[in-house]
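So that we are looking at the same thing, I have put the structure below in structure tokens.
Missing here is one protein chain; the remaining ones are kept as they sit in the complex.
Read from first to last, the chains carry the letters A and B; within each, the first residue is number 1.
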Amino acid sequence: MSRYVLRRLILLLPTMILVTLLVFSIIRLLPGDIVTLMMSEQGYASDKAVLERMLGLDQPFYRQYVSYLGKVLQGDLGVSFWTKEPVLDEILRRLPVSLELAVLAMFFGLLIAVPTGIFSAVRQDTWLDYLFRTGAIGGLSVPGFWMATVVIVSASIWWQWVPPMRYTPFARDPVRNLSQLLLPAFILGLALSASVMRMTRSMVLEVLREDYVRTAWAKGLPESVVIARHVLKNAMIPVVTVMGLQLSALLGGTVIMESIFVLPGMGKFLLDAITWRDYPVIQGINLFLATSIILLNLVIDVVYGFLDPRIRFG
Amino acid sequence: MSSKTGSIGRVFRVMRGKPLGVLGGLLILILVTTALLAPVLAPYDPVKMKSIDRLQAPSLNHPLGTDDFGRDILSRVIYGARISMLLGLGAVAISTLLATIIGILSGYYGGRIDTVLQRCIDTLMAFPGFVVLLTIMAMLGQGLGSVILALGIGGTAGNARIIRSAVLAIRENQYLEVARATGCQDWRIITRHILPNIAAPIMVVVTLGLGVAVLAESSLSFLGFGVPPPTPSWGAMLSGSGRTYMIQAPWMAVFPGIAISLAVFGFNMLGDALRDLLDPKLRGGPQ
Partner (left out) sequence: MKPSEQGTSGALAPVSRRRFLQAGALAVTGLAAVEPRVAWAQGKGEAKRGGTLVVRSGPIRGIDPHLETWATTLQVVHQTYNALLKFNHDGTKILPDLAESWEQKDDLTYVFRLRQGVKFHNVPPVNGRELTSEDVKYSIERQMTNQPGKFQHAYFFLDKLASIQTPDKYSIVFKTKESYAPFLNYIASPWTVIVAREVVEKHGDLQRHAIGTGPFIMQEYRRDQEAVFVKNPNYFRKGLPYLDEVRLQYVIDPVAATAAFRGQQTDISYVEFADVASIKATNPRVHVAEITTMFPIVLRTRPYDEQRPLKPPFTEKKVRQAIQAAIKPEEFIEIVRSGWGITMTGPVPTYRKPWALPASARPEFDLKKAKRLLAEAGYANGFETELIVGSPGDNVKSAQVVKDQLAKVGIQVNLKPMEMAQYYNKSYSYDYSMSVHTALTGEEPEEAFRPYYGANATYYRWGNKEIHRLIDEQAKILDQKRRVEMVHLIQRMLLDDAPNVFLYTPIAHYGVQPWVKNYTVPINAYDQRYEEIWLDGKKA
């Protein structure tokens, strides 16, 4: 087992290098480079070469890349071209917001998906099953920004209330913090719950067919006990795995909710950086996200291995 | 297991067992028909503007109302079906093609090729999907083609994984061993034995991918990266003027919104049903 982990960790390195290389190259392929952009608002035309030198963009590609890689290994992600703030600091400042949103979204997702999934499986092919499955898919068929819009606008008209548009950290004022985050988290969770519910349902169905469960039925144990004690534990493993994978998608995919609910998270930060060709920020965020996700996947695979003794790592 | 045509009776039995899938299938049928017959069905030119007729509520003349340019919304929704289908099919075609190639190469040949390709896939999957979309859109500029390409590339990595596991599952099949032992050429084995057997997961991937594409397009539109006007895409209608005039002229957003929801719903229901039918070949996630 530890050999597997070690091997995965070693394989991590080339992946990481590929990631940084990919990010570094791609953003330089974006049309409308930053030098022209920064110069474009000037009162008088001036020296492009001087600006390039200032931003360190006059070096050949490989040299820029190597120097960047060197700094990264020391934990320095550079400073933003536009704000001169260290990228890592800015990321860490925004990370808690995205993380809290993602975690709350997963919570809601699970809250909705697991009970409905179990129910659906246990009452397979009844109208309740169809109802839940329809509802689950329905929740993911309506674009999130639309749901958010309708809710916010209606609330503002009927009750003259909107969620607070100013972010307060949870530690400072939990009530305010939650009242801002609950709605977007719920909407994200709704979209999430569809796939998790289906997964839960199919896992439960599979487990229900297992022999040891049949034995429990035969023994006359009440349904709820059977479910709680036997089914859940085993069905949950892949579900938890999928949720972990969803976390990765969530971390980058919260741009829209962040825009609407005025949350200073990573999604919006990245979008702005792309729009303004803030290379160090784009690189930094991508690197950060990619690393987190790769590590996360590794952890999930290991945990999954632990939980399910049937899995063999070869 | 080769192809699955059965007698009509069997088809009906299958359909009866999966009512939700049938519902989904019907919705998709309506969608495809609308897309194909758009010029016939639409009462007006979807891009012709007429300022006199701005912001009209649904009426006999304009059953779904008009938008802020005076364009007929029913016609725009109908043509929007075409755009959605184009988008979805284009994106899915690209991602499925790439994913299939990668998945087969990886799964069938294994070894070094597999490792290298897996590294690449892992690299791509390390980026949250939306990040990939935004970056590609920024590179390509706006346009229907760019959106299709972006969605296609964005969906490749995940699908490649799925197809690879499906190929792996078949690879160990004894009957393939026999084929190889008797000296069958690789590409023959691939086309005659592997492809038909992964047709099932491919079908599921395609169906679900279509739903994802339609939804992703609306999100991209919201952020300003969608299909540029005056092309009538549902996403643009919902996220653009539809939102601005939400209170004053709700019909501008409600109808494209319903269209998106029904389409995504349909694709997902159908995909779900297909997946259930073809279970246990495919379940996604770690094996």
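Quick note on the criterion: a contact is a pair of C-beta atoms (placed from the backbone, for glycine too) under 8 Å apart; a residue touches a chain by one contact, two chains touch by 3 or more.
Quick caveat, the model's predicted, so the values are computed rather than measured.
Contact with the chain that does not appear here is found for just one residue of A:2, A:74 or A:160, A:160. Considering B:17, B:43, B:196 or B:224, the position touching the chain not shown turns out to be B:224 (whole complex). Within the complete assembly, residues 31-32, 36-48, 50-51, 54-55, 82-84, 149, 152-153, 155-157, 160-162, 164-167, 259-262, 264, 268-269, 272, 275-277 of chain A touch the chain that is not shown.
On the side of chain B, touch with the chain left out of the figure occurs at residues 49, 51-57, 68-70, 138, 141-142, 224-225, 228-230, 240-241, 243-249.
In this text, only the chains that are shown with their structure count from here on.
Chain A and chain B have CA centres that are 22 Å apart.
Contacts from chain A toward chain B in the complex involve residues 11, 14-15, 18-19, 22, 26-27, 29-31, 125, 130, 133-134, 137-138, 140-146, 149, 153, 157, 194, 198-199, 202, 238, 241-242, 245, 248-253, 255-256, 259, 267, 270-271, 274-275, 286, 289-291, 293-294, 300-301, 304. Across the complex, chain B meets chain A through its residues 17, 19-20, 119-120, 122-123, 125-131, 134-135, 138-139, 141, 211, 215, 218-219, 222-223, 235, 238-239, 243, 246-247, 253, 257, 260-262, 264-265, 268-269, 272, 276, 279, 283-286.
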